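All protein chains of the complex are present and in place, except for one that has been dropped.
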Amino acid sequence: METLTDNILAKTIRIRPKESHKGTYGRVCLVGGNDHFGGAILMATEASVYSGAGLNTTLTDPSNFVSLHSRLPEAMVADFTNRDELTDLVSAANTVVVGPGLGTDETSLKVLQAVFNTIAPGQTLIVDGSAITLISKHELKLPQAKLVFTPHQMEWQRLSGIQIADQTDEANETVRKQLGGIVVVKSHQTRIYTPTGSFLNTAGTPAQATGGMGDTLAGMIGGFTAQFANQTNAVLAAVYAHSAIADELARHQYVVLPTQIIHELPRYMHEHQH
Amino acid sequence: METLTDNILAKTIRIRPKESHKGTYGRVCLVGGNDHFGGAILMATEASVYSGAGLNTTLTDPSNFVSLHSRLPEAMVADFTNRDELTDLVSAANTVVVGPGLGTDETSLKVLQAVFNTIAPGQTLIVDGSAITLISKHELKLPQAKLVFTPHQMEWQRLSGIQIADQTDEANETVRKQLGGIVVVKSHQTRIYTPTGSFLNTAGTPAQATGGMGDTLAGMIGGFTAQFANQTNAVLAAVYAHSAIADELARHQYVVLPTQIIHELPRYMHEHQH
Amino acid sequence: METLTDNILAKTIRIRPKESHKGTYGRVCLVGGNDHFGGAILMATEASVYSGAGLNTTLTDPSNFVSLHSRLPEAMVADFTNRDELTDLVSAANTVVVGPGLGTDETSLKVLQAVFNTIAPGQTLIVDGSAITLISKHELKLPQAKLVFTPHQMEWQRLSGIQIADQTDEANETVRKQLGGIVVVKSHQTRIYTPTGSFLNTAGTPAQATGGMGDTLAGMIGGFTAQFANQTNAVLAAVYAHSAIADELARHQYVVLPTQIIHELPRYMHEHQH
Partner (left out) sequence: METLTDNILAKTIRIRPKESHKGTYGRVCLVGGNDHFGGAILMATEASVYSGAGLNTTLTDPSNFVSLHSRLPEAMVADFTNRDELTDLVSAANTVVVGPGLGTDETSLKVLQAVFNTIAPGQTLIVDGSAITLISKHELKLPQAKLVFTPHQMEWQRLSGIQIADQTDEANETVRKQLGGIVVVKSHQTRIYTPTGSFLNTAGTPAQATGGMGDTLAGMIGGFTAQFANQTNAVLAAVYAHSAIADELARHQYVVLPTQIIHELPRYMHEHQH
């Protein structure tokens, strides 16, 4: 298990080429946010936009449209229960983030299934939060895609069947191989299992222990995978940057809010591009 | 009567342990905000989030969902008239704050009674604003819980039956014993009556004399009691910090707005952790 | 005609007494904002809150509640077409501001008439924007109150019957006497006619020539008259401070937005209290 350092940023965050346009930096669809957990998809979207994804569309409950635009006019919106629109938008995306604040009811399940039925092998799919719970609960078949799972330890227990106390690297890696893709097991020391090795994130601070951190990380992984070709490095760099920014802020703050991390992204990424 | 100093902060605001997660810092439910006084529950929630509570859910009139999320995607929302959801969320909380902007009509009363019927002895319940008025008006029986009352002097008159002119420490302490719990009688020099003694807050400034200060304090007490084990110290530290931050801001401001105090909390608490 | 200087601030903005509470600094009702011009009443309310009025309630079209709370949870809201609530709230106010974004249709007229029928001689009533147009158009009888009119030159022409070219100090003062109260004729050099003399405001900058400035001034006059006993000085100080803050900002800005002036009020008033 390799410990992440800021080397992963230098390897990942490329200096942008002069001749480029917003399409160069990817299309991200963020799917989630029911009428109770709208804030989760707002934070995920804000994280994707501030990390530099070229075009961002949020598929959510319509009750979240106004709060999203009040904070972030840079994103587009669509109703996640409109199947035709979901199909069109998900198909056109480079990266899809599904789960933040999605909930676990009948509507949530239909939305998740629609995403799974639409996604194609060449696309990256970040599976977060409620989406992981739904997969476990309904034993959903996973789609063919570049999968990234971002469970916390309890969600990982549900998805992998491994009790938290038994979540050794070996056990985790075994299940990761069965699932395919990349698994980010979030805790105070997040571990990332990938086809090319396992990684430990020792950055991060207890000041981050507040609601919305996971949604923010999912959005950042969305933004990074949409922009940077090496998907494994993109995930690793997002995990590291998320914690490292929090460490910076925690030098002066007792608690670090997710939206405060988000707003540091453009500066932080500038300092670590290569 | 002991005068509060910043010693109470050092005794209360612990340096966060490295191995912790958002559950470590408590679940807070904030219940209030009808269709006229929605701002009150927004400020209470914002105060709880910025003071570092791990998870925050706002039970309010649905007309307040969008404005809450526009300001603060970190909080979750639910309709306070949905009895099942209220029961589930209140039951799962460590601390419940009830009253900011709740109003005093039939709906307000039903919401308050639902909270009283749900709360359990091990939970902390902050009773603020309209909730105090409703208790007095309808002579409601108080639930078994760790109670914290935060009346201003007129609300204390209603609740205790003691006229403002007669609110001596002795008289106040006598009623506090009957009520149980902690009583925070707010005025330009707030007095706090607790099972382990009475305290005087000499911090604070007339620049704070503006609507929303009480709602903000209630939210801070919510956030502090959810995080810090000693509930009496948590209340005292919140009262002191609320005024001390205002004193800092008033060095450069004629009026200090509640939301400005809130936004200083992460920095201020960092400087005073121990 | 006397030219205003910052002396008017020192004479008006008192150092707040230690023993005081939000009631000490007045209750302001702000009435206006239809479904097209909601921004106007938002700015007026924000100006009143940031100038330090103790309690602020906005009576407006319900479509403006969410945007108001998104910006400013410190204010309370009510539907301006609810006659009973309007009567209760206006009766309880020290100062009422009517007109910003009110519009000039049938509903606007009814709201204005309800305010006129409710206001009492001891209260201050700021008559701004659409309210002035409605008075002229419908030849409304003015109520008994401490009246402050804040027309721009064209509105003053409508209200006074004096063509812009003929708006001499003598002519203006003659009509002011008939109307009673204070008249603020807004232009790039605003003139204020009062029972104790006329005043010229030479502060101000063309960077202020943008929509919303008048609404902001009306809200500031609301906040100042609610706090400071001498109503004439309160109006003069608000007019001067509004322009003087803009002058400060215009040293570094090509255009100065109303909300930027508002956010400087707490600092500016602190520097000029006495």
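Assorted remarks:
Residue numbering begins at 1 within each chain, and the chains themselves are lettered A, B and C in the order written.
In the analysis below, a contact is a pair of C-beta atoms (placed from the backbone, for glycine too) under 8 Å apart; a residue touches a chain by one contact, two chains touch by 3 or more.
For clarity, every value in this text was computed on a predicted model and none was experimentally measured.
Only one residue from A:25, A:116, A:193 or A:240 touches the chain missing from this view: A:25. Contact with the undisplayed chain is limited, among A:54, A:181, A:206 or A:219, to A:54.
Remark: the omitted chain is touched by one listed residue; of A:4, A:29, A:42 or A:66 this is A:66. Within the entire complex, the positions of chain C that touch the omitted partner chain are 35-40, 42-43, 46, 63-64, 66-67, 70-71, 152, 187-188, 205-207, 209-213, 250, 252-259. Taking the whole complex into account, chain A touches the unshown chain at residues 13, 16-22, 24-25, 49-56, 65-70, 72-78, 265-270, 273.
Here is the rule we go by: only the chains that are shown with their structure count from here on.
Chain centres here are Cα means. That of chain A falls 34 Å from that of chain B.
Per-chain Cα centroids separate chain A from chain C by 48 Å. Touching of two or more other chains is recorded for residues 66-67, 70 of chain A.
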